[in-house]
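This structure is in structure tokens; I'll ask about it shortly.
The other protein chains are all here in position, but one chain of the complex has been omitted.
Chain lettering (A and B) follows the sequence in which the chains are written, and residue indices restart at 1 in each chain.
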Amino acid sequence: MTDQAVSVPRRESPLLRLAKGAALIRESAVGMIGLGIVVFWVAVAILAPLLAPFPPNQPVMPMATPGMAAPTGETFWLGTDHLGRDILSRIIHGSRQVLLYAPLATFCAYLVGIPMGLAAGYRRGLVDDILSFIANVILSFPVLVLYIIIIATIGASGSNIVIAVTFASAPGIMRIVRGLVLDLRNREYVFAAETRGETPWRIMLVEILPNARGPLIVDACLRLGYVVITIGTLGFLGLGLPPPDPDWGGMVSETRQFAMFMPHMAIFPCIAISSLVLGFNLLADGLREVSLRD
Amino acid sequence: MDSQAKSFDGPVLECRDLCISYFTRAGEIPAVIDFNMTLEQGGSIGLVGESGCGKSTVAMAIMRYLGGNGAIVGGQVFYKGRDMATFSEEELRQLRGNEIAMVYQEPMASLNPSMTLGRQLMEVPLCHENISEEEAYKRARQMLADVNLPDPDRIMSVYPHQISGGQQQRVVIAMALLSNPSLLLLDEPTTALDVTVEAGIIELIGQIAEKFNTSMVYISHNLGLILETCDRVNVMYSGVVVESGTVTEVFDHMRHPYTKGLFGCIPLPGASKTARPLVPIRGQLPLPHQRPPGCYFGPRCDFFQKGVCDREGLGMTSVPNEPGHDVRCRRWQEIDWDSYHPEGVGAGEMEPGEVVLSIDDMKKYYELTDNSIAALISGKRVRYVKANESISFDARSCQTVAIVGESGCGKSTFAKVLMGLETATDGKVVFNGKDISQEEVQKRTPEQIGSMQMVFQNPFDTLNPSHTVGSQLARVIRKFGVEKNKDRIEQRVMELLDLVKLPREFARRRPRQLSGGQKQRVGIARAFAGNPTTVVADEPVSALDVSVQAAVTGLLMDIQKTYRTTLIFISHDLSLVRYLADRVVVMYLGHIVEQGTTDEVFAPPYHPYTEALLSAVPIADTSVEKTRIILEGNLPSVTNPPSGCVFNTRCPRKIGEICETQDPPVVEPTPGHQIACHLSREELARMKPVIVMAEEASPPAAE
Partner (left out) sequence: MLIFMVRRFGTMVLTMLVVSILVFLLLEINVESVATKVLGPYTSQEQREIWLRENGYFDPAIWRYLRWLGNFVIGDFGDSVRFKVPVSDVLWPRLGNTGILGGIALLIASIIGLTLGVIAGMREGGFRDRAVSVSAILTTSVPEFASAVFLSVIFVFNLQLLPGTSGMAEGFDLAQLVLPVAVLVIYDWGYIARMTRASMAEVMMTHYIRTAVLKGLPYGQVIRRHALRNALIAPFTVIMLQINWLLSGVIVVEVAFAYKGFGSLLYEASLNQDIYLIEACAMVAVFVAVMTQTLADIGYTYLNPRIRFS
């Protein structure tokens, strides 16, 4: 037995723990590439006003091909669209919309889905039956059909998209969390907490949820990618943000008809959105790899 | 294989200087080093050791199935004289299942869940021999009968999950024997099974060995099982064989300090917690990539001598006059075992005090709603699972009461009722003067909860992996209201870590940085955080290595003596129960069939179930003679228990119809010793002891 003075254990600050955990991604090449892409776009979104050579909604010179010079001397690196707006600037500003609403919508979806999943998985019984039934009802709508109905009913706007995404994604998240909880609730440390008389919500949030964080973080990245695609698709269908604000999907649908002789107008937004989703998917794959090794 | 090879005359299997390593991202990790073994035809060798000693790796190497990252890096394996490295893939495939067969640890996981058992069995002869489907079916069916499975036709057509664990293992054995292999490898075949089922499987293996003259390699961590099944034994530690010889030589005249240490850890019939306590092996198993130079056991050995034992190049030396008995130790000849009296843990007398816990006719029934069509029609939709029936016993302070039984006996339900996770259907549970049978844990006061706590079974799962050890202990301290001030809580955390003999810096660590034994110590600290009067320990050491078991058990007893705690010790390990319990309660299918002091229960008169249990427990003592009693049949389903005496379907001493119709009365051969049986007092008195020690009471000593 050691005979030392009482040493108060220094508790690591949660921030330090988070940083250490995040640094783990370095172990996966794929994850690093994904992280790089995402960080790139986040930087673009934040610095948009500084980076964009032109205001995004201002018609300058219609139908310019990539590389052409503007009357004012700057270059249209990616060309202009049929109304004369610089595509590069529109893409840069468009990233703001996407990177504002996608994480927001995903976060809200988790905010709703996690408690539902915890309650359904841990409490079982009637609570589980009702919640699972509700989830099944919502999930039985093909996703885009659901979006179309919702947006057709409440109208298209940024906040409505967040609401629609939350409504459509929460059941899926609930299912995943429920599955994880069903597995974790049989662990002995949960049983130990029950024998101590801990309240159910404390057990769900303190004992069970932290141990589900691995798969949930991976799912969050994947879901972010999927929400980006959804926002883009809604924009393509004309159900996204109202014009003239640049919305990558909307840009594609507006310029598709010119693709025969001026494909650059539609292609660059497609590349932009694909790269962002690729970033999230690679990041998710890297995180999954790392969490398996742990 | 051609007939010439099948009728080979030398040893069936020979391993020479075998070295096996695993290749991970961290580099090469040696798993088995310098392994030598010769197995004659018809012989049986046991490989015994604790986790990480490499015994299973050897079996996989013999089968040449080391997976993507394992490889044989040195030495050879000779099968019937031929170096196995010279076999082509196709030749190896023909050997497997045909000449060399294997039986695995977990039978349910080893059988394909989507294929009928018949088909899985028939595959073996169909792919190795040129026979028709009908022939294969007949052979498979016959083999099922040979392994004593009832109703072989039904078993041929069902899926693995539709039969019990013991039956599954018999099927796996049948599958291994179908092509009459020359070599049978058994990797912990009974670890996942109940003790009485295990006894049946062991007997079957013995019969087979005799009947088919199969050579066997038997891998286990249980020395008692090795004694019952093998002629020779190799004791392994951290990848090397430390001692090898015949069973008598190694068990009675052991030379290596590790072997001696192992035997000191096992509760043999001669050990007793007061007079001759268990002696744990100090220290820890070295990590595979951090083995010490020279003798791997050195750091933990009481006879370690610097300069001698840590010199490289340690090999096996033979014991003179005992051919075949080898030891890997440089100093074995200098060791005088007679004068070696290591100190045991947890010794000392304990006087039991007042009654702390009193259970009176407690019943716990679960309701099952049956939604099948048959139930709807007959109107009987609600059925009862009688998990606990008429449980009555007392426990005093500073006393250890053991609850013994196999799976389905109701001990986990009982623990749940005690802890308040379930309420009793009927009866009383009086704890510290208050009846808690109807009080759920949510309704109990923090002091009450802290006063009765639990130590759990699975150390790897018992701590939350996401929080530090210190924070988990602090939470418990706060919850039970022991301390409120932050500094005092920290202080108490430190005190608890001291109590379980863990370094204080562990408070900052996460569970995955601790070993199994260390985690279990934290579990014990957690249970004692609230100064409990009673601790319920549910199989607290079953998942630990033998050497760690002794240490943790000793720790528990130490703490119990200091705090005069009542210990309710739930276990299926009868040897351990005999060692540390004061009173024993034997349960079967929800009923108490026998209870009394340890001496009373372990000596005749017995309840027939206790008798069979005692006969089934393997004992690693060559001087012990056991009467062999094998229970027929399966454990009945808890939803459909037999009428009358619940044990009557399997009882070897069944009298007749009375056992099926009437509940057995409680007989008291001596006051306080209760047996629930229809046998008359005279018949009970006539019972002979199941376990008979040799004349000398002294433990096996080396010469």
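In this text, contacts are C-beta pairs under 8 Å (C-beta built on N, C-alpha and C of every residue); 3 or more make two chains touch, one makes a residue touch a chain.
The structure displayed is predicted, hence computed values, not measured ones.
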item: Visible chains in contact with the missing one; value: A, B
item: Option touching the unshown chain, where B:Ser110, B:Asn148 or B:Thr423 are the choices; value: B:Ser110
item: Residue ranges of chain A at the interface with the undisplayed chain; value: 30, 133, 136-137, 140-145, 148-149, 151-153, 225, 229, 232-233, 236-239, 249, 252-253, 256, 259-261, 263, 266-267, 270-271, 273-275, 277-278, 281-282, 285
item: Residues of chain B (touch criterion as defined above) contacting the omitted chain; value: 63, 65, 68, 93-98, 101-102, 104, 106, 109-115, 123-124, 127-128, 158-159, 161-162, 172, 175, 371-373
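Heads up, the rule we're going with is that only the chains that are shown with their structure count from here on.
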item: Chain A residues touching chain B - in the complex, by the definition given at the top; value: 1-2, 4, 6-12, 187-189, 191-192, 194-199, 207, 210-211, 213
item: Chain A partner contacts - residues on chain B that touch it in the complex; value: 419-421, 441-442, 444, 446, 449, 453-454, 456-458, 461-468, 470-471, 476, 479-480, 487, 490-491, 493-494, 498, 501, 503-505, 507-508, 523, 526
